[in-house]
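Reviewing the structure listed below.
All protein chains but one are shown in place.
Chain lettering (A and B) follows the sequence in which the chains are written, and residue indices restart at 1 in each chain.
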Amino acid sequence: MGVLAVLPLFLIIGDVMFKGVSAIVKQLGSPWEFLAWLPPDPLADRWGVGRLLVGTLYSLWEFLTRLPPDPFADRWGIGPLLVGTLYMTALGAVVGFIVGFPIGVYIGEMRKEAFANVARASVNVLVEFPTITIGLFVYAVFVFVIEDLNRTLLSPLSEWLTSALGDGVGQFIGPLGGYNAYAGALALSIIMIPYVALVTASAYASIPDSIREAAYSISGREFKAMFIVLRKAVSRAVLTAALLGTAKIAGETAPLLFTALGNIYYAPFTQATAAIPLWIWYAAQTPYDVQIESAYGAAAVLLVIVLTLFAVAKLAAQKR
Amino acid sequence: MKPKLLIPAVAAVVVVAIALALLASPPGTGGPGTTQTTTSPSEATPPGSGTTGGQNTQPATAVGQGAQQTPSPTQTTPSPTQATTKPPRLSGAITGGGSTFVNPQMITWSKRFYELTGAQVNYQSIGSGAGAAQFLAKKLDFGASDVPMPRDKYQEVKGRFVQFPVVIGSIVLVYNIPEAAYEKTGKYLNLTSEVISLIYMGEIKQWCDERIQKLNPGLKLPCKDIVAVHRSDGSGTTAAFTLYLALAYPPWNQTVGWGYTVKWPADEKAKGTGAKGNEGVAQTVLQTPYSIGYVEYAYWWKNRDKYDKIGGVAYLKNDNDGKYYFPTAEAVSAGADAGLRRYVAKYGAPPSPDADWNPVSIEFTNPPAGYPILAFVYVFLWKDYAAEGYGDAAAKTMLLKEFFKWVLADGQKQLVEGYIPLPESVARIGLQALEQVKP
Partner (left out) sequence: MAIFLVLFITFYLLSAFTLLFIKTRWGLRLIAAINVAIIAALVATFAWEALPLLERDGLAVFVNSDWDPPRESYGVLNALVGTLITSAIAITVAMPLAVGVAVTINEMLPQRLRGVFGALNDLTAAMPTVIYGLWGLFVLGPVLQSVVNTVSTWLGFGEVMTAPLTLFTAAILLAIMITPYAAAVIREGYALVPRHIEEAIYAIGATKFEAVLVKLRYVKNYIFGGLFLALGRAMGETVAVAMVVGGNFARFTLNPFESGITISSLIALQFPNAHSYQFMVPALFAGALLLAVVGLAINAVAIYILQRATT
């Protein structure tokens, strides 16, 4: 039974990794190309292995930074997709954490209050909310606020920052386009909040009362007791929650459909922004072999990101 | 505790630093993002540079007799005129979207323009309906659609926007009948507007139906249920296709009508199925035995070998001259010429950029001669981006004007197979339109 349950997992990971990695390897080209002028047996050369490594890393870097393919391309990479995913995921995770963590503390620490029960129920509901509806919500909110936001806040702010810091700022702050990375990050953070809150809450709830009393008695202020002293007891669980939540939002597609839209270039984050899941969703449904291959390649990279986050989270949870 | 806090902090810093490094590098000069180190426009088409693989600069002569002839895909001759008007170096980014019909062409233009100037014209193929809708919602900087702005929406924003064609495309019917595949039989299916309508209306349910068989005496068609594949998203391809059926077969107009999304009777009465985008329909037909679907020419052309293995592409009968046409560049241009002539004969000169273009697309569809299903691809631009509330309007307008000026001039010489360049007189309308856009 247990095997049966994880069998699809292996099938999926196997399929995606096999097709994805072979697509990627095809793009890498042979590292030997960089070494064509070397003696035939690189191991005979004292530096051969080093050069081989450099060659491989270089072609991997090229793959990770090249643009995604149009239907007629034969060389492609995942550059903008990777940057967009990392940026939105990082932002979403940070915002999700700074809102989710205190909510978790509240639900865990003051669980006897009536409002804490309401809050707990709301968190439980939010964690199950269909992610597409959250994307739709953020879309509606942005339609609502964007014009005023641009006029009253972002245009002057970006002008001031640009004059102070140079043009590079325009990549991050400026009048927002209809689709942008920040809308995507906002949607992701709403998905992240309840994840962090739930795990934090159960971690705080599981602190033995003896420790809790000791913490309150030595720290004087409630704030210090909750956030500084008790945190030590639960930090591992909370870190795990943050990492698992990050892994979750890194792979989310639905909330990005109407918020980040997708891009094929390294555009400023104030404009439509690319993301790996969006590319997979788009490219997998095209009839072009090169784009389907690129969907698999991107999926393999996404899988590596998610698996890494997952593995780190599990290791962090287990270490004593 | 300190090291644990450090890890996320360091990670965040690294991410931001990488992003900064990537973005701060001047666009076009390579940067880490591009391996194509294009230096001058005349060298912009090295074989295998990534964007020009299957592209041919002169489709009209190169395409020839469809699948029977295979032009070498790497035959990319840099057009001599390419260097005549050299666009200035530009930077910045705009986002447009819409028609999946024009997606291969638009992406090719976008990549080429990026190589030439460094400006990023992002195009997302979200469907023509979405192109018009998201343009009106001011979510996109420009919209692209296979049909003009719908009448009711046109009335709402009349005078504030311009629309003009950028290229001509055609729609082909691809099918998947393993028993009657081109590779086995050496023959393609013959279809008429009536039979297509009846299939999508769910009246003809099986391939061996005598109404299909009668058109194809040489083919033995299996008695299998027809899977009629259509678009599941709003689409200009659907609009152009249903407009053709509505004009060529009146009962279709009465029962179904035409638009971005219609209610397919085949879904209720027979086996209809939806797919997302031209991409999705093309893919679904490839995957699904006994299916038929309508896709933009380029989506069939790129994969024609695959279609030949499992089925093929249909010869279409032009009801006006009674001949069957294979979707070749010649047949499509013949249709486009005939359609335009009919329009000019009826209305005089082509309309101005802020007029309603719906009559044009009606005269243009089902032309008196040539391949019958074709459509202009229209682009929508606002006349005054600042007044419409776009942020950073001046830079955006400049970029949009440069891009479409290039598309209407040099871009017309760099077409992907299956697209037909605009006649000079129509391209001029687009240039007029650009002049109406306030800088």
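Everything below uses one rule, namely that a contact is a pair of C-beta atoms (placed from the backbone, for glycine too) under 8 Å apart; a residue touches a chain by one contact, two chains touch by 3 or more.
All figures in this text were calculated on a predicted structure; none of them were measured in a lab.
Taking the complete complex into account, B:136 is the one of B:136, B:355, B:386 or B:409 that touches the chain left out. Considering the full assembly, A:190 is the residue among A:190, A:203 or A:290 that touches the omitted chain.
For chain B, the list of residues touching the undisplayed chain reads 126-130, 132-134, 136-137, 150, 152-153, 225, 227, 232-235, 257-264, 267-268, 271-276, 280, 284, 287-288, 290-291.
Interface residues of chain A with the unshown chain, by the touch rule above, are 1-2, 4-6, 8-9, 11-12, 15-16, 99, 102-103, 105-107, 109-110, 115-116, 118-119, 121-126, 128-134, 136-137, 140-141, 144-145, 147-149, 152-153, 190, 193-194, 197, 221-223, 226, 244, 247-248, 250-254, 257-258, 277, 280-281, 284-285, 292, 295-296, 299, 302-303, 306-307, 310, 314, 318.
The rule is simple: only the chains that are shown with their structure count from here on.
Note on chain placement: the centre of chain A and the centre of chain B lie 33 Å apart, centres being C-alpha means.
Of all residues in chain B, those touching chain A in their complex are 1, 4, 8, 11-12, 15-16, 18-20, 22-24, 27, 31-35, 48-55, 93-95, 97, 104, 107-108, 110-111, 114, 120, 122-126, 134, 137-141, 275-277, 279-280, 282-283, 286, 298-299, 302-303, 389-392, 416. Interface residues of chain A, counted against chain B in their complex, comprise 61-62, 65-67, 69-76, 79-80, 83, 86-87, 90, 94, 143, 147, 150-151, 154-155, 168, 171, 174-179, 232, 235, 239, 242, 261-268, 270-272, 282, 285-288.
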